Structure formats: C-alpha cells, structure tokens
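In this view, the complex is presented without one of its protein chains, the others remaining in place.
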Amino acid sequence: MDEKPSVLVIGGGVAGIQASTDLANRGFQVYLAEKLPSIGGRMAQFDKTYPTLDCSICILAPKMIDCFRHPNIKVLAYSEVKSVSGSAGNFTIEILRKPRFVDAARCTGCGQCAEKCPKKIPNEWELNMAGKKAIYMPFPQAVPRVMTIDPENCLYLTKGICRVCEKLCQAKAIDFSQKPETVQIKVGSIIVATGFDMIDPSKFPEYGYGKYKNVIVSLEFERLICASGPTGGHLVRPSDHQKPKTVAFVLCVGSRDVKAGRVYCSNVCCLYSAKDAILVKEHEPDVDAVIFYTDLRAYSKGSREFIDRAIRDYGIKYIRGRPGEIREDHETKSLTIWYENTLSRKVEKLQADLVVLSVACVPRGDTKELAKVLGVELDEYGFFKVADPLYAPLDTTVRGVFACGFCTGPKDISDSVAQASGTAAKAAEVSMMYARAVPRAVKKGG
Amino acid sequence: MTTEPKIVAFTCNWCSYAGADLAGTSRIQYPANVRIIRLMCSGRVDPTWILKAFELGADGVLVSGCHPQDCHYISGNEKAEERVNSTKRLLRLLGLETDRLRLEWISASEGARFAEVIKDFTEKLSRMGPTPFRSKRGV
Amino acid sequence: METRMEDAMAKTNVRYCLKCGKCTGSCPLARVNPEYSPRQTVERAILGRKDQILRGKGVWWCLTCELCSERCPQEVRYPDFIRACRIEATAKGIEHMCAHGGMLAELQRAMTSPEVKQDRLGWIPKGAKVSGTGDLLYFVGCLPYFDVIMEKIKPDSVAIGQSVVKILNRVGVTPAIMPNERCCGHDLLWTGEVESFKKLAKLNMDEIAKTGAKTVLMSCPEGYRTLKLDYADLFGELPFEVVHTSEFFSRLIDEGRMKFDKSIDRKVVYHDPCRLGRHLRVFDAPRKVLSSISGVQLKEMERSRAEAMCCGVDAWMCNSNSKQMQIERLREARMSGADLLVTACPKCQIHFRCVMSEKLPKSVFPVPDEAKIDVMDLSELAAKAMGL
Partner (left out) sequence: MQQAETVKKAEIAEKPRIGVFVCHCGTNIGGIVNVPEVVKYAKALPDVVYAGENLYTCSEEGLASIKSAIKEHNLNRVVVASCSPRTHEPLFRAACESVGVNKYLFDLVNIRDHCSWVHMHEPEKATEKAMDLVRMAVARARHLEAQEETAVQITKSAMVIGGGVAGMTAAVSLADQGFDVTLVEKEPKLGGMLNHLHLLYPGMKSAGDTLEPIRGMVEDSPRIRVMTSTDVKSVKGFVGNFDVTLQGKDGKESQLKIGTILVATGAAVLAPKGLYGYGELKGVITQLELEDVLKSGNLKKPKSVVMILCAGSRIPERPYCSRICCMNAIKNALILKERYPDTDVYILYRDIQAYGRNYEEYYRRTREMGVTFIMFLKDDPPVVSADGKELKVSVNDPLIGERLDLKADLVVLSTPFIPQEMSKGLSQVLRVPLSPDGFFMEAHAKLRPVDFATEGIFLCGTARGPADVPESVGQAFGAAARAAIPMALGKVMAEAITPAVDIDLCIGCGLCERLCPYGAIKVEQTSKGKKASVAEAACKGCGVCGAACPEQAITMRHFTNKQILAQVEAAFAR
C-alpha cells in the first residue's frame, strides 16, 4: 500500500480543491471524491466574484486543472462515498464510481458526439435555462474534459436504440458496457467540503417564483449574466428575451426567517447582490438596479467599500424594506413590487421587469446520508456540526474527520478557502500523530 | 490572399492566451491572419520584438494581457502598458500609425472578445493599407 | 387570551421583530392609508410607547386579516397583539370608533342578559324540517339581524340560512336550530369587550349543550373562528365538532349525498374570507363545492387562498378605506374573467353588496363599471344548483 500519508476530500468545489492541492503539494496522497462529473462546484457557476469582480471561472479553472493533473491527487469525479470504517489515522473507505459510459482515457472531449446525439434534455447546470444532450460535457471548462452519458435519458440505455455517439466517435471512447464499480481506499483523515444548495422560493407565493417568468433566483441570474451562459451574457428577461429597464434584487428570501425554518443569515447575499447589480450596470448602464435589504451586511474585507462604490460610482439604489408582495401584469409580464420604504416610512410600489430573489443557502440535499456514512453530527439546520465553534471550528464531532467551507454554515469564498487550507493542517497533524503507528506497521506487514 | 493584413499577437499565458483558447472551444470565428506568440506575462514583451515584427512586414501587432488587477504576476500588465505606450511614440517617429500597435486586456473568459478584437483590428488595418515595410515581406 | 399589551408582546413574538417592513408592505390597509403601519406600531410597542398605541387610531384600523402574520419572517402574530391592545384600551375606557353607530354592539351587549328571549326563527322557510335538538346544530349567526339593520342595501342575508336548511333537508338531515341563539361574541371580542364576549360564549355553550349536538355547523366564518378557536381557548376542548358549511358540503359530495342536477352556466370566482382562509386554513372545500357544480367555470383571482385580500372590514369597523379596498377587490374579481363572485361569509357579502348599492352616495365612492359584479354566498349557489 501507499507509504504516503493519505487523505480523502469529499467535494470538489473551491474548498475541496484548495484542501486537496495544499495536501498534495506537501506530498500527501489525496483522493478527491466529487459527486458530479466535473469538479469546480458552485464557484464554477458564478459569473464574477466580489469584491474584486474577478471572473469566477477564470481564476478557478487553473486551480481545477492543477488539481486534476497533480500527481498526488486522484480525482474521483462522478463518485459517491458509500461506507467508512476505522478511525482517525486509518479509515477504510468504499467509493462508488458511477459509469460515464465513456472511456475517460480515450475521450478527448471534442463534443462531436453531443452535436449528433438526438436526445435533448434540460441542462440543470444552467438551471434548466438551456438544454444539453443525453451525452454531455457539464460545462465548457469542465475538469476532467470527459463526456458523460445520462443513463436516464440515453436512448440506447433506456430503449436499446440509437448508439449514434458510439458510431461517430473516432476515439472509440463510448463504452456502454461500463458498470458501477466500488473502489476501496485507506486514508488517515477525511475532509468534508460539500458546499451548499439553495431553497426553492416557490413556497413564498407572495413573490410569485415559478408563477411569474420574470422572477428568478440569484443563481439563475449568475448564469444569465455570464458570457458562457444560456444567453451568452446578454441581460434579457426570460418572458420575452427583451432587455429589462429595471432589475430589482430582493434579499433574505427564506433567510433570517423563522417561519421558513432558517433563523440564520445566509451571509453572502448582501455582497453578491451588490456585485450582480454592478454587473447589470456594466452590461447595460441605462438599466436601473434596485436592491431591497433589511440589514446591509458588508462586513468582510473591502466589502463595505464595495457597497459604497456600488452606490456612488454605479448608482445602485438601495431600499431598506422587505417587499410584501410582487404582482405580475399579465399583458407586459412586468412586475409590481409592493414594499414599505422603512426609512421614509412610506408604502410604495416599484415597477420592475426582472426580479432576482436572494434565496436562503442550505446544506446539499444528500448531507444527511453522508453524515450517516461518516458518523458525524449535523446541526439543527443540517450543516455539519463543528466540535467547538471557538477553537475547533474545523473539527467535526468525529476525530480525524474535518469540515470546511459552506457545509459547516454560510461562508464566502475567501473564508472557505482559508478554512480549506486549515483542514489541510489538521489532516497533517493527524498524520504526524499516527505516523509512528500506522504506516510503518503497515509497511512491515506487507 | 496575402494582401490581407498580417497580425502578430503577443499574449500572456494566463488570461489572453486562455481567452483565445475559449474562442476556439466556443467555435467563435475570426480572420485567419493572426499569429499568436505565447509568453508567461505581457510584461515580458520587449519593444524590440514589436519593432522587429513591423520591420519584417507585420501590418499590426497586438499585445494582450490580463485585466488590471487580474495580472497573474501582480503588475506585469502595467509594465506592458508603459512599454506599449513608449513603443507607440517610436512608431510615430517612424511614420507608422500608432494604432497599428494595439494593447488589449482580454481575460480567460472573453473568447468572444478576443475574436472581436482580431476582427476589429483586421478591419482597421485593412483601411490603413500596407506599411512601408510591406515590400520586405517575401511575397 | 392576552388582555394586556405587555403580556401580548411576549406571547405574539412582537419582540422578535426585525423591522423589515414586510408586514406594512403587505398590509392592504397601509396601501390606502398612509398613516397606518403595522411595523411602526410594533416598534413603538418595543420602545414602550404604550399610550401612543392604545390611544392611537391604528389599533382600531387593523383588519386583523392576518396577511401580515401570514408573511412575517419572525412569526409576529400582529392581529392577536392588536386584539390584546384593544381589550386593554377598552378596559382603560379609551374611546374607539364603533360599528354602525354602535347599534350592533349594543344589540350584542343586550344579548349578554340571560333573561333575553329572542324571536329569531321567522326566516325559516315554510315546510322546512328543523328541530330543537339533534346531532347536528346549525348555528345561524346574526343573519336575521343583519337584514333589519342593513335594510337599505337589501343584504338578504337570511337567504343564506334558508339555503343551508333546504340543503340539509334535501340530504335527509333535520338540523337543530336554537330559538335563543346568541351572537357568538366575535365582534365584541375583537373590539375589546372581552367580558361581554365571555358572557355570550357561556350562554351559547349552555344552549348548545341543551341541543345535544355532536356537530355544530356554521355558515359564518367569524362565528366559525370564534367557536372553534376562542371558545376552545375559553373552555378547553369543546364537547362538539365545529364545521363550516363549505367543509360540510364537500363531505356530503364525497359521500355522494349531495348532487347538483341544475347546471349553472356562469364564470365564478371565489373570495376567501380571512377567517375561513388564513385563520382556519379552509381553502379547498369551497372550491371543491363550486367545481362540482356542472356549468360552473371556476376562475381565480390574482390574490387568492392564503394570499387573498380582505374585504376591508372586521367587526363592523367600517370606514372610507374599507370602501376603497372593496372596490379594489371587486375589480380584481372582474379581472379574473368571472361574472359571479362567490364568498362563504355573510359579512363579506354584505360589504361587497354595500359598496355597490345604489343607496350609497356615489359622489363619495363611485364604483366603476369594471368593478361591478354579482355577489352570492356559497350556500345559495349550492342550493340553486340542487334546484332548491
């Protein structure tokens, strides 16, 4: 077995990538398990990041490639952690590798198969605002650059017909015979970095999401404004693909909301909505951008200045007040937002053509199952519980299992990255602690 | 065919070369008259190379790097800007249109923009016509 | 039941207020009355401005429609808070605007006397089978009184009661009806007269006991809420089940006992009464009844179910803003494409009919044609569809 101290990282977002490369760079053997066909996580979906307005994928993609090409990192994309046994210093883990039905070694990611594939399906990476084929590349900068076949939708796998992709792939990469396989690995410690999901705001009928086409959520906006997104970065509203005159951003939809079961603040909405509003202005200077807030939470480094800039340099309008309701004009599909401007203490209405809801961030859907597999506790909201919020913010309730980033509670990218590196330190401490015991014993043994 | 303007492009590895890659993966079409030379940073571009390119008959030279603040090397793009500006002054002395030397910030996500720049540059250069050095070109 | 502002503040989550203004941004009254803001009332309460609140108009303006508490992210139960304030204000003898010159309130107070012997059954249709006792009691509510007091606008409220009795007889039920039924006390309770309310409640409970009813059927949502929630709050678990006609009818439909053989070819839209809807979450039953009537095309208003807009009045505390709201609601009903507005609350019906009534000085509240629409109670329409 491998003499290098080894670590399993669960989740291939920016935090997981950071933890993996930090450990690999110091000579650890890292296994990075990612549920989806590509690493990259949420950050890969964003258009820009605050407060630097960096292009998100541009600064992330090189890290994704470094991570994937790193000799000490085995990226297990499209995989799920099935079982964990043992304890700090020597965990034994079973990981299920789902079949892509494409030979990763042969596929060059040229995408011709997708062009010819007859089966069009919704593209959930684009939040279903665009389509994709039953054989697909998750997104242009996906890593690894390997096509994947969706078994629920592939005509051959469902109906036994077609095989077009197989016929035209000169690389002979299509392999319908692939089966799910379980790989077993041994590691000294585990780092969880599974990130977050967002709630479906249709449970707030007063805001009309799902009923009104031009009411969208912020993640949909990120794709809408992104050059590689479904509209090629053109700011248009879904109903008629026309340029909006006014875009409104509504914060705290489901956050700081006892009724919705989430007392907590989602932490990132105030800043990313300021960033989104700035993007609106940069794309279309004559479009008005209005942000409805309750408390403006711009506490992270440089972010208060960022908000000041949004107001001063970009003319973003801030209104203190959580809107009561949003109603659609059935002819124009434009929206009327009813709200109390709590600073002027007047009930007013705003006509907007596009409304972006900042919905509450929540743990990934499958967090409960993963927690069960790992034997760690979750907090009342389903985030991973940390051993001590004060001086052990990176430890879970199980020794040798660490957690970083959003999966332990709302956090922005830089806090997540700092924590990710932090878990690398914790993992290294573990390997030191067990260095005498474990690897030598194993070495002699076999 | 060879009468169409010829462009030499010096791009940094991290943003602009990546932007050109993205133009490719997104299949954005642009004129076939640009020849890219990859450097680590736009700050590496030596004015001598630019002059050499013109002297050999280039109709235009593009220097392209990361957007301000995004430079992989902190501030190399700023150095590039200074050098391009001073080189433009030399071109003027040589009687060349300063617009034949172009500086662009193109990020790794701006494949479309890279294509746009090449299209636009090509049109402008065609309007300017050949440089006095053109005859040197082997056709 | 809280009777003091301070107690209510704790019990109704007022202290948790985030000052976000979602309540005021939702409030149908605040849209037409710039002086009114639930949020500011709450914040003044937190600042200990008790007098300012108890002596202010706002405490009486609130419609207690629960749209604000439906949406409040901190679960502030504003209407319950307001009710406590009204009770304390009343206890302090603070003047408040009274309904219809206080006549209704006066009648209701009068009914608190045990000696009262009402003669209130004159409306019962000839040949209808009713009894003094029975498993099912139909709690009629104040319908007979409404028709007299609101005579001018011809509310024809008893038609509701008549329809209910006919339908019951048709499905083979002989309802018990109380000759000396008192006002349920809803209005007195919500205008702060908690003591009178308690008296009425007690008297009604005794009367109901005499009938031996296992089920009490209500056609009035305010009465429904009062018995189901406020009586229960007073006396603990009730010895009988309380159901609203809409729920009762939809049960009968399930059991195949209620059949509509007359087609009603109209575009119908349903208005959710606040107390039936948001207070007690009855949304589907009335719609089910309507959609099982052949010929009925059921429409929906933009704001329906939990989102529904109030008819503009609670406990008869009517004012000019109420009329504006009613007109807005009627317009919304018409915009749904309907030609018939069905509600399941005699009071909603009266308020809508009132604003459209010829008797009202049009100079004050002109109802535009695009807001005019027929209004009918669910029970009446159901009876018609059964050929009754």
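Just so it is clear, A, B and C label the chains in written order, and each chain counts residues from 1 on its own.
The working rule: a residue touches a chain if its C-beta (ideal position, glycine included) is under 8 Å from a C-beta of that chain, and two chains touch if they have at least 3 such contacts.
Only a predicted model underlies this, so the values are computations on that prediction, with no experimental measurement involved.
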item	value
Among shown chains, those touching the left-out chain	A, B, C
Candidate in contact with the missing chain, chosen from A:45, A:123, A:228 or A:419	A:419
Sole residue of A:99, A:151, A:238 or A:393 that reaches the chain not shown, by the stated touch rule	A:393
Where the unshown chain meets chain B, residue by residue	1, 6, 8, 13, 17-18, 20-21, 23-25, 27-30, 32-33, 35-41, 43-49, 52-53, 56-58, 72-76, 79, 83, 115, 136-138
Residues from chain A at the interface with the omitted partner, ascending	14, 18, 22, 25-27, 49, 51-52, 54, 59-60, 63, 65, 69, 105-106, 108, 110, 112, 145, 169-171, 256, 263-265, 267, 295-305, 308, 342-343, 345, 383, 386, 388-394, 404, 408-410, 413-415, 417-426, 428-429, 432-433
Sites on chain C contacted by the missing partner chain, in the whole complex	15-17, 19, 39-40, 43-44, 46-47, 74
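Note that in this section only the chains that are shown with their structure count from here on.
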item	value
Computed distance of Cα centres, chain C from chain A, in Å	48
Mean-CA-position distance for chain C and chain B (Å)	76
Multi-chain contact sites of chain B, meaning residues that touch two or more partners	none
Footprint of chain A on chain C - complex, ascending	16, 18-27, 30-31, 34, 37, 39-40, 71-75, 302-303, 305-307
Contacting residues of chain A [partner chain C, same complex]	205-206, 252, 256-260, 294, 320-325, 327-328, 338-342, 345-347
Of all residues in chain A, those that touch chain B in their complex	52, 54-55, 57-59, 61-62, 140, 227-228, 232
